[in-house]
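Remarks on the structure that follows.
Shown here: the complex without one of its protein chains, the others still in place.
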Amino acid sequence: MSHLTKTNEAFWWSLFSAGGVMAALFLPVMIFVTGFVLPFMMGEDVESQQDRMVSLVTFWPVRLALFGIIFLSSFHCAHRIRHVLMDFGLRWAGVALMICCYGAAAGGAVAAGLILVRL
Amino acid sequence: MRRPLVRPYPKDWFLRTGAYRLFMLRELTSVCIAGYLVFMLWWLYQLGKGDTESFRSLLSIAKHPVSIGLHTIALIAAAWHSITWFNLTPLVMPMRIGEDRVPNVVIAIAMGYGPWLVVSGFVLWATLH
Partner (left out) sequence: MPEPTITLDVFRYRPDEDERSTFQSYDVPYHEHWVILDALNWIKDHVDGTLSYRWSCRMGVCGSCGMMINGDPKLTCAAFLKDYFPATIRIEPLANFPVERDLVIVMDDFMSKLTSVKPWMIRDDTSPMEEELLQSPSQLAAYKQFSMCINCLLCYAACPELDSDPDFLGPAAIALAHRYNLDSRDQGTAERQDILGAEEGVWGCAFIGECTEVCPKNVDPAGAIQQAKVAVTKDWYKRMLLPWGKR
């Protein structure tokens, strides 16, 4: 091998893996809750629906869990999308592609943090 | 005389065989999941406003056929991510007891499908009670 390029890919990969686990464990049921349980399986009384949802989501352990899930899953997606784009011929975009993908994920994580703190 | 010939690689490799197509489907789940994460942010934001009006609009959007359709797609994509993730876990983290490799199914269930079931059940229980 003529040349080796040093990389911190190990860091991004560890975020990708942790996010993959979080997404695999939590997202299907979360999608089921926001898409089907909330609109169709929680009775007709809007006030009580809202009460239950808000008290669930503002419970501090739930806030923390939601932050962890959104933060890690975002980086999981960013990493995968980046690699798909690289396989489709954007390898030359290198650092710019990293900034776009991981930047978007970081933005999502910050937004999630702000929203969850102010809930 | 040496004059090596370099050939182009098929540009449509990811459509060529079943395994490549499944790989692409697996990778593209991340696009659906990313889309859902954005929706999740908006959903939390809307919920956080606290007034009944915002919550009503949240509900009416959730009941709209477009929302049902998108949620269905996101649910399928997320479940596909879970299944492929758990099935690959034993290849990434094989375990042995002495000379024998712990069977892949055992690892997949112990580290994937089992916790998945518990987590899903717990979240549903917490939502409905």
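For clarity, chains are labelled A and B in written order, and residue numbers in each chain start from 1.
We adopt the following convention: a contact is a pair of C-beta atoms (placed from the backbone, for glycine too) under 8 Å apart; a residue touches a chain by one contact, two chains touch by 3 or more.
If you're wondering where the values come from, they're calculated on a predicted model, not measured in any experiment.
Student: So which bits of chain A touch the chain we can't see?
Tutor: Contact residues on chain A toward the absent chain are 1-11, 13-14, 83-84, 86-87, 89, 91.
Student: In the whole complex, what residues of chain B lie against the chain that is missing from view?
Tutor: 1-7, 9-10, 13-14, 16-17, 19-20, 23, 27, 88, 91-94, 96, 98-101
Rule of thumb we're sticking to: only the chains that are shown with their structure count from here on.
Student: For chain A and chain B, let me know how many angstrom lie between their CA-based centres, rounded off.
Tutor: 11
Student: For the complex, give me every residue of chain A touching chain B.
Tutor: 20-21, 23-42, 46-47, 49-50, 52-54, 56-57, 62, 66, 70, 73-74, 76-78, 80-81, 83-84, 87, 108, 111-112, 115-116, 118-119
Student: Across the complex, what residues on chain B touch chain A?
Tutor: 14, 24, 27-28, 30-31, 33-34, 36-41, 43-45, 47-48, 50, 52, 55-56, 59, 62-63, 67-68, 70-72, 74-75, 78-79, 81-82, 85-86, 112, 115-116, 119-120, 123-124, 126-128
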